[in-house]
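The complex appears here minus one protein chain, its other protein chains still in place.
Let's turn to chain A:
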Amino acid sequence: MNKTLVIIGHGMVGNRLVEEIRERDPAENWRIVVLGEEPHAAYDRVGLSSYMTESTAEELSLLTSGTQGDPRVELRTGVGATDIDRVTRTISTTNGETLHYDALVLATGSRPFVPPVPGSELEGCHVYRTLEDLDGIRSAAVPGTDGVVVGGGLLGLEAADALRALGMRAHVVEVAPRLMPVQVDEGGGAVLARLVGDLGLEVHTGVATSGAHAGEHGGLGSVTLTDGTEIETGLLVFSAGIRPRDELAESAALPLGERGGFLVDGNCRTEDPRVWAIGECAAVRGQCHGLVAPGYRMAAAVADQLTERGEAEFPGADGATKLKLVGVDVASFGDAHGASEGALEVVYANNAEGTYAKLVLDDDASTLLGGVLVGDASAYDTLRPLTGTALPGPPEQLLLPAAQAGGPSTGVLPDEATVCSCHNVRKTDITEVIASGAAEDVAGVKSCTKAGTGCGSCVPMLKNLLDEAGVATSDALCEHFSQSRSELFEIVRATGITTFSRLIAEYGAGRGCDICKPAVASILASSVNSHILDDEQAGLQDTNDRFLANMQRNGTYSVVPRVPGGEITPDKLITLGQVATEFGLYTKITGGQRIDMFGARVEHLPEIWRRLVDAGFESGHAYGKALRTVKSCVGTDWCRYGVQDSVTMAIRLETRYRGLRAPHKIKAGVSGCARECAEARSKDFGVIATERGWNLYVGGNGGFSPRHAELLASDLTNEELIRLIDRFLMFYIRTAERLQRTAGWIESFDNGLEHVREVVVEDSLGIAAELEAAMARHTENYTDEWRAVLDDSEKLSRFVSFVNAPDSPDPTISFTEERGQIRPEPIDLPMPVAQPGQDQVAEEVSA
């Protein structure tokens, strides 16, 4: 930290700059001092209106714990800058300090514009910019009375909605002949006025505010308009636009843009190479931008320059907007007003539904120039990236609601179209990472390209791009098998093949890999019922299955014995404690109501298991794509609310399905009443007691994309319940793809859960008896995998540290101690790099 960066202003854009630099400056070259004039750290000003209704200041805060705890960053709230001396490179602050800078970024934002209305200084007149402004409006609001907002633009409508939320009759006064004159044309403005009128706002367009007049108590009593209207009111909010906060330019002797704002070049740099300006206070090549997305892009460009990633330019912004105002969708993009020479307009208005859409085309109607959407802005995500490109089809098809079925269409977008405008990510950037396999899901696209990590509005398009790529790519398991997992399952079932080597010889190519080998091993385990380490099968298993334990970051393993339903005797608890003490293991309670013991060396695993098996434990399959736990509440035995015996049912289910290999892990829960203490609806199958029996829910999970399980069948007897779960699980195992949890599998059917219900409950395919028989075979043939190893000297021989020194501890393993237990000694390496196309998200980390 040898250089000091001072940022004046801690609004959304100033804060973004701090985050961008923290991310790009791992060498910590910069010490960052941020001055924030407001008493609060940066907050989500775009979401300011929600502060009136549902959000607290804490919820709106943008200050991350990472920034707060970062020793590089010194944030001073409630402190502004009064002077800048570029010769001595110092800043004077409002609390009398002098700060030195090596680089300076001005992010001072804007101030509200108050039009010259006589009486605007009266008590009761407010502006709409900060949390304090809103506090003031809130305390001045009197429900049931009239309130007036001057300005019918974006912010004005927000302010009017806030007054409405406070129970007031809100009037909106706009000088222009329509609402949102900058974004919306006359037709759109008419629909908008009608929609907000229906919601209870009083709209006055084409008139100005002529005066604010004092009432009996000296404060505001009424407002008059230029058309003679007089509104009795104690609350007036000016929301008629913003002006850049550029007053520091004078002491700094920095030039201003023609319409204000610090004049900067395309790199957001002022004429002083050590001084930049970003956000609303910056006049980039003379033009100010009042939206947050361009501000964020300026922050990114300046962060690149400060961390010497090159002369990054602010790529410009087009002022496209999509928002929900007063509950009404409004969007505008490109040349919304048809100002281009020869521009043609295509308008689709539906007065019955209150929707208005207009496309602006070039003079031969082939290129999209811009558009306006009111009432239904769902086409915005498709249309905006098409701006400036040839229309992919007849314009009305892009506008009509039918074109939107199934979400924004991305297939029509040209490769160069911008999908994520916050981070300026093109369609081709996204399709490339999908095609290379670097991104397999929305989360992958986000981490590879940053798309969708700004405002998030393009996330549905990312999903569509993935879907479209999915259609184009084959569902081949890997380079060795052109079949999918479910197809291979059918081949194994039909041919009776029992080995990987025969399957790959007859139906695949090459020698296999870490994708197809474990997948086939799982299929064989579900079909053949042999031990997963028999013969060549051992070499097919992922390390966790190969050692029947979970590998941890230093190469040691964790051991989780089964505790069905989470019920355990004191004697068994004592055994666990003794084993952990004897082998020096770290212990932790898992989320699945069992106990995990960490730090076991591979050569100690058999002895640990022997002790556990002797005490009546067995493998908990925490390492396998298999049934993990059936979590339960205490049920009727103890709980005064329980209506069924959830513990007994959980133990019965866990015992029935233990060891069942599946395309992914399976978790379950049983709750003894509707209070749902076992959190069964977050499980692949969840059982919830009713007065008359059990309700069965399927398709839930926690993890990366949490899902709630949905109801499959109600009020089942014990036997009905088990029969349906038998069928459900076996149907899943046969037809799901590799690493597909039950939620994704259910969604993969055209009718989703309805299809699963038809097959599982109504037996529409006539396979129910077969599924039940397959489950019966599994249950009959179950053996404990740990005990089977202990009884087999050949399998045991693989549990050694070194083939030529079976008892020598691996010298790469060492531990430290923390809070009275062992921890892996940190290894001095660069952080492990996430591997493209691999499954670490799906990997098992816990029981």
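By definition in this document, a residue touches a chain if its C-beta (ideal position, glycine included) is under 8 Å from a C-beta of that chain, and two chains touch if they have at least 3 such contacts; residues count from 1.
Throughout what follows, contacts and distances are computed from a predicted model.
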Name of the absent chain as recorded in UniProt (options "Protein-arginine kinase", "Phosphate transport system permease protein", "Formate hydrogenlyase" or "Nitrite reductase (NADH) small subunit"): "Nitrite reductase (NADH) small subunit"
Candidate in contact with the missing chain, chosen from A:E353, A:D514, A:D637 or A:E754: A:D514
Which of A:T224, A:T389, A:N529 or A:T543 contacts the chain that the document leaves out: A:T543
Absent-chain interface as seen on chain A, which is shown: 479-480, 501, 510-514, 516-518, 536, 538-543, 546-547, 551, 553-555, 798, 801-805, 808, 810-813, 827-829, 832-836, 838-840
